[in-house]
Every structure is written in structure tokens, then in C-alpha cells.
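Then we have subunit A:
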Amino acid sequence: MILNQFLILAAVLFCIGVYGVLARRNGVLVLMSVELMLNAVNINLIAFSAYLRETAGEVFALFVITIAAAEVGVGLAIVLLIYRNLHSPDLDHVEQLKG
Partner candidate 1 sequence: MADETPDTPDTPDASADDAVTDASAVAVEEVPAIDPAVAALFERFEAALGDGVVDHADSFGTLVVRVKPDAWKRAAEVARADLDCDYLSFISGIDWMPAPKPAGDEGGDTSAPVQPDTMTFGVTGSDGRLQVFAHVQSTTRHWGVTIKTDVADPAPTVDSWVSVYPGADWHERECWEMYGVDFSGHPKIRHLYLPGEFEGNPLRKDFALLAREVKPWPGLVDVEPMPGDDTEEGDS
Partner candidate 2 sequence: MIVQNIFFWVLALAMVLGAIGVVRSQNVVHAALYLVVVMAGAAAQYILLAAEFVAWVQVIIYIGAVIILFLFGIMLTRAPMGGDTKLDNDQRWPAAVVSVFLAGVLGALLIDAFGKKEIVISGAKGEQLLQVGKAGHLADSIFTAYVVPFEVVSILLLAALVGAVVIARRD
Partner candidate 3 sequence: MGLVEKGVFGKKPLKPVTWLLNYSRKYSLWMFQWGLACCAIEMGAALASPRYDMMRLGVIPFPASPRQADLVVISGTVTDKMAPAIKRLYEQMPDPKYVISMGSCANCGGPYWDSYSVTKGVDQVIPVDIYIPGCPPRPEALLEAIVMLQERIQNEGLGNDELAQRWRGEHVVVDNAYMAARV
């Protein structure tokens, strides 16, 4: 197995994630796309870890997973708040911050 196959897979996933973040308007879906990107990063980390035969990458992957979980918790709370106040989970409606 060459290193690049993992890296390019990760890159593709990352870009799909980027597309999702940009094109989706439902808050939950945006969060999911962010998860896609985080996963891509994780694949990179693990691939490098395997390439270098070092634990560092795996340790960082664990940290990323942890932080992703925290992020989803807070993110969903925010989406819930948006839904509660605007009666829609769509982020397009969040315009109060506009000057």
C-alpha cells in the first residue's frame, strides 16, 4: 500500500465535506459535513502514523475524535436553539448578526 492512496482518499473526502458545508443550509447537515472533513484529517493522521511507525498520529487522531464529539454536542445544541427560536433548522434564517 502506498501512502498516497490514503492521503488522496482523505483529500477527496475533505473536499466533499467542503462542498457540503458550502452548499447545505440545514444546520445538522452542515455539522455532518464538518464531521466528514474531520474524518478525512483522521485518515491522514493514521496513514502518517503507519508510514512513520509512530504512535503520535494515532494519539492525535484520538484527540480529534474526542474534540469532534465535543463539537457535535455544542453544534447540535446551537442548531436546536436555532430551531427553537426560528422554527426551522436552516442556517439561512440566522441573520440577526447582520449589521
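Selection rule, in plain terms: all candidates are chains of the complex that A comes from, given by their letters.
Throughout what follows, contacts are C-beta pairs under 8 Å (C-beta built on N, C-alpha and C of every residue); 3 or more make two chains touch, one makes a residue touch a chain; residues count from 1.
These figures come from a predicted structure and were not determined experimentally.
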| item | value |
| --- | --- |
| In-complex contact partner of subunit A, selected from candidates 1, 2 or 3 | 2 |
| Candidate 2 contact footprint on subunit A (complex, rising order) | 1-9, 11-20, 22-26, 28-29, 31-33, 35-36, 39, 42-43, 46-47, 49-51, 53-56, 58-59, 61-63, 65-74, 76-81, 83-84, 89-90, 92 |
